[in-house]
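A single protein chain has been omitted; all remaining protein chains appear in their positions.
Labels run A and B following the written order; every chain starts at residue 1.
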Amino acid sequence: MGAYLVRRLSLMAVTLIGMSILIFVLLRLVPGNVADILLDASGNDDPKEKARIVHDLGLDRPIAEQYWQWIDGLAHGDLGYAYVSERPAIEEIGPRIPISAKLAGLAIFFAILFGVPLGVVSAVRQNTKLDYLLRIVSLSGLSFPSFWLGLLVLMAAVQWFGKIPIYDSDAHGFVAQVKMLILPAITVGFRSSALIMRLTRSSMLEVLRQDYVRTARSKGASNTSVNYDHALRNALLPVVTVIGIEAAFLVGGLIVTETVFNIPGVARFLVEAIRWRDYPIVQNLTMLIAFIVVTMNFLVDMAYMALDPRIKYS
Amino acid sequence: MRLRMVLLAAGVAGLVAAASPSFAQKQGGTLRISHRENPPSASIHEESTISVVQPFMAVFNNLVVFDPKEKVNSPDHIVPDLAESWSWSDDKTKLTFKLHQGVKWHDGKPFTAKDVKCTFDAVAGLDEKSEILRKSPRKIWYQNLKEVTTNGDNEVTFVLGRPQSSFLSMLASGYAPIYSCHVSGREMRTKPIGTGPFKVVDFRRNEGIKLVRNPDYWKKGLPYLDAIEWKIVPNRATRMLGFQSGDFDMTFDSDVTFPLLKDVMAQRKDAVCEARPTNVNSNILVNRDSPPFNNPEVRHALVDAIDNHAFAEILSQGHDLDGAAMLPPPYGKWGMPKEMLASLPGHATDIEKSRAEGRKIMEKLGYTADKPLKIKVATRNIEIYRDPAVILIDQLKKVHIEAELEPIDSSVWYNKIAKKDYQIGMNLTGVSVDDPDVNFYENFYSKSERNYTGYNNPEVDKLIDQQSAETDLEKRKKLVWEIEKKLAEDVARPVIGHNVANTCWSPKLKGVNLQVNSIYNGWRFEDYWLDK
Partner (left out) sequence: MAVIDHEAALARAGANVTGWWSRTLFFARRYPLGAVGAVIVAAFILTAIFADVIAPVDPTATNAKFSLARPGSMFLLGADFMGRDMFSRIVHGARISLMVGAGAMGMGVLLGIAVGLASGYLGGWVDLALQRVMDIMQSLPLLVMAIIMAAALGPSLRNTIIAIAIPLVPNVARVVRSSTLSLREQPFVEAARAVGMGELRIAVRHVLPNTLAPLIVLATAQLGSAILVEASLSFLGLGVPEPHPSWGRMLSESAAEYVRTAPWLVIWPGVAISLTVFGTNLLGDALRDLLDPRQRS
């Protein structure tokens, strides 16, 4: 067990270091740098000014040195300065994280709220009309692009309220926040709820076929008690894990949804930073996402090990 | 040209509103305006977009400004701002300003003549080590500026290489605010300090810009508003609906295109909307140094295919103006008369005839409908660039040119154009002051950095210098028209149209006066007030 943990953690470290190198190199392969973008914005193309900006930002130094400077800073908790806004990267990234996190949290909440019960119902009523309907709904959840769903939600908002909600960073209080985030959260959460529903269904079906469920049934336990007490508890294990992984992978949905709903979160900020060639922002954000994904994977494995005695790691 | 009377009527209405007596102004209130995008920075001198000028001009003062009460920017309507008065030396090469006394920067430090010198030394590139700017896109405006000298704290003199009557017009532009010597470039780009009526509280990407009233503003009693809040909303539909539902008191400048106008007016019946040119013209960059457009005949066939009206019809329901390099009359002060324009290539009134001529040229060169000339049209990968490019591609089919769109990321656009790595480019050019020096020196003078096509015609260069030095207005106009004509005949940068769009605001917002020949020079906001 201890040896497994050590191995696991060192693999995580290797992955993250690899990611840092990959993103660092990839960014520098992207055509154009921030100086090109800045001069493009002002509509002039003065090589002297460009050289000065490149020099000031240290982009003319050897790539290994630049990389070391970044990693060294990271180790000391210094994320560097954002190129475009010229503020500390931490001040640019930090305040945007809670916005995206709230949105993601709310989305996961909706996903579980709808996904788990509907998945159970679908499994218990396997091959009924209801099951088919629910399966089609869940499959469409995996088929609709979330930005389109977002546009449809906007369309509905225009129809019903005559306006599109505009995110207000000054809105405080739980109710105000939920009100502002509820539509985008449903948009993002639809996909996750579909995934959770499908997984709940299949894992529930598998459990229902297991011997101990049959045994419980033969001992005279009521159907309801079997379904919801014995089976569900066991079926939820893989569901919990997928929720963990999905939470990390929600970023993709957040990117487009934050764009559609104009929410100043961190996911959309990543795409913009890529467009501006704002290396410090892109690098640090990518590492943050990779860290979350890797950690979630790790926690999920740990949870599996703790909850399912059949799994042994060596 | 399809100038609608409605537009002129709206313009006159705006004029009357602005000119109405000002005894009733009310203090207070927050003005909420929608913003279309993240301004690249807050430093006006470093940027070339209305996205920076409109929100941040209110933070600064100029030496002089175009009279904010006038509808038309013109050299004879320039009024004092930080300068109390000005005078030219006898040989018209020295311009001396007497400065207002007792003016303070937002951080409490006193404003002096040194600040003026610091600003223009940096902007003109006279002081290459200056820390207050890291780029200066309008250096070319000041190429005739040799030196800035101070005489005590309250007098400053601009020494020019030769007489240049446009010089004062440039100083009157929204693009010529006075920066201070003691504030670094980084601060100016993130949270600038000026002498103006409003102070910057906050500027956050993807969120907005907050300005508050400068209580110590040196113009007593001004400004009226307590604050101005700009909210950055990149989706135009969201912005429009926000204005319609009253979340905003004013739209971003020229944000309401004609296809949207009807809906906006229907949803917010009390809205005041005014159409005016945006100072942006769409034009074609032609790479005249390599095949196929190094052949003047092919260049002519190209412009023969262009139907300005079809462009205008799609892009602005016919409101865009047909013109040559300068903004055409009646809005523009310098553009050539309509009759003269019709004789220029690319502005034909009978489009079928001109396209037949274009086809004839191409057929002579061996191209037919089945065997067309294949080219690429490069443009920036941005909606407002792509739309006209797609229309252009469609029109080129009419003269046996089959074009493919090549969308270029903004980060590499200038590189590509500068390297001449293109055949045809669809381009938008903004001219911030309706002035021939500003336009010609920036875009067509052989030595300009913003002469992207590398157009180099010594004869035109000479004419540009000649009109610049000319002090007689009528004579100068004739020279300007001659340049416009030469540029068109040379297919230097064929102009497709001058954009026109609408700006709307709430009737409760008073003191609005939109200037018709520039969107860049009237955003001080010091005499705006809210009637609520």
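One rule holds for everything that comes next: a residue touches a chain if its C-beta (ideal position, glycine included) is under 8 Å from a C-beta of that chain, and two chains touch if they have at least 3 such contacts.
Every value quoted in this text rests on a predicted model; they were computed, and no experiment measured them.
Colleague: Given the contact rule set out at the top, which of the displayed chains would the hidden chain touch in the full complex?
Modeller: Result for the missing chain's touching partners among shown chains: A, B.
Colleague: With respect to the chain omitted from the figure, which of A:L11, A:L113, A:V178 or A:M302 is a touching residue?
Modeller: Missing-chain contact among the listed residues: A:L11.
Colleague: If the hidden chain were put back, which of A:L118, A:A185 or A:V256 would touch it?
Modeller: A:V256
Colleague: Among the options A:M19, A:A82 or A:V124, which residue touches the chain absent from this view?
Modeller: Final answer for the missing-chain contact: A:M19.
Colleague: Touching the hidden chain in the full complex, which residues of chain B are there? Just list them.
Modeller: Residues of chain B in contact with the hidden chain: 234-238, 241, 259-260, 263, 310, 313-314, 381, 383, 386-387, 389-391, 393-394, 404-405, 407, 409, 412.
Colleague: So which bits of chain A touch the chain we can't see?
Modeller: Looking at chain A, the ones touching the missing chain are residues 11, 14-16, 18-19, 22-23, 26-27, 29-31, 132, 135-136, 139-140, 142-145, 147-148, 151-152, 154-155, 158, 164, 201-202, 205, 248-252, 255-256, 259-260, 270-271, 274-275, 282, 286, 289-290, 293-294.
Methods note: only the chains that are shown with their structure count from here on.
Colleague: If you average the CA atoms of chain A and of chain B, how far apart do the two points sit, in angstrom?
Modeller: 42
Colleague: Within their complex, state which residues of chain A touch chain B.
Modeller: Touching chain B from chain A are residues 31-33, 36-46, 49, 52-53, 56, 84-87, 92, 154, 158, 162-164, 166, 169, 260, 262, 264, 268-269, 272, 275, 277.
Colleague: Using the touch rule from the top, collect the residues of chain B that touch chain A in their complex.
Modeller: Its residues touching chain A are 38, 40-41, 46-49, 134-137, 139, 186, 189-190, 204-207, 231, 233-235, 237-238, 241-242, 244-245, 247, 267, 409-415, 418, 430, 449-450, 452.
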